[in-house]
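Apart from one protein chain that is not included, each protein chain of the complex appears where it belongs.
Let's turn to subunit A:
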Amino acid sequence: MVSNENEDRKITTNELLANYSHAIQSGLDNGTAYIKSFNVLNETQDTQELLSAAVKLTSFQLDTDFVTFPHKFSDEDIQLVFLERLLTLSGIENELVISNPEHVQKLLCKFSELGDKTFTFSRSSKNPDGFFFGPTMMNRPLFYVNLKAKELMFHGSSLIEYFVVDLEGIKTDEIKSALQVMVKAAQILKESFGFKIDFNVLDSVNGEFYAFASGDLPDSIMDELFVKSAENHFILMSAQNGGASLTLDDKTEVTVYDAGDASRPKWGATIHDQDQKESWLCLLLDYPFIKEWYLRNQKQLEILSNQFIFG
């Protein structure tokens, strides 16, 4: 505290200077603490240290009344540096790289498979510790991460809008490998730090239920899938609970059914495949007729994501 007007005693010059010096010192100490964590973020070989450095640096008040720093990395930048370094430390190198490290500025990254398209983080308006990752200058939050609360959630319909619709024309393999980088990062967070992850449309575990937005599903939508499948030489078979299943290439099986009951229908889909690699998003990429079906009936078929976080 530099001055206190409530005290009647007059402050001496000596005290004033001491207070000033003290304030500068604590501002510098604050800066030193920041740099210490910053160096850990940049240099550590230990992922646990990396995470705690990133958490410390997020929302770090670097400037004080007496010491301010004109060049600062934003909290969004910290998330991106963390993500890139986490991947590198986990042996996934050069798949996602920060593309503009020349100056202290808003950092962007690129996926090696997606050419010049850049991606970045932006802060959630609901939670200062939460950040959305998405393509630069587009309102498409692909996932949400909160390092402090240890959670990461993918946003199904944004992922589909971006990777299936916006990037139409780009090779499926390239899109898949970019997606794989994000999935890998989430898996590392889950396994190394116990993050809670919602993989949503990227979940390729057999039996994962992808819930459709419109609990109930009119027959005509299923009829359409039946007709479209037959045109592509796949036969939609009737299955339990009034549902239907489709056996695709390599015995990949998609089942669409009502997991609810008559009073509260809850339609959705599951995928079973031998290698547990096929997610809902991959399915749309791999089978254009399913993609068309999904997009034509998107209002009903949209896969639900966490509505509080993304709403």
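The rule is short, and it goes like this: a contact is a pair of C-beta atoms (placed from the backbone, for glycine too) under 8 Å apart; a residue touches a chain by one contact, two chains touch by 3 or more; residues count from 1.
Methods note: contacts and distances are computed from a predicted model.
Which of the following names does UniProt give to the chain that is not shown: "Exonuclease SbcC", "Spore germination protein (Amino acid permease)", "Aspartate carbamoyltransferase" or "Glycolate oxidase FAD binding subunit"?
"Exonuclease SbcC"
Looking at A:107, A:222 or A:309, which makes contact with the chain not pictured?
A:222
Which one touches the absent chain: A:25, A:238 or A:274?
Residue touching the absent chain, from the options given: A:238.
Name, in rising order, the residues on subunit A that touch the hidden chain in the full complex.
Listed in rising order, the touching residues are 219-220, 222-227, 230, 235-238, 244.
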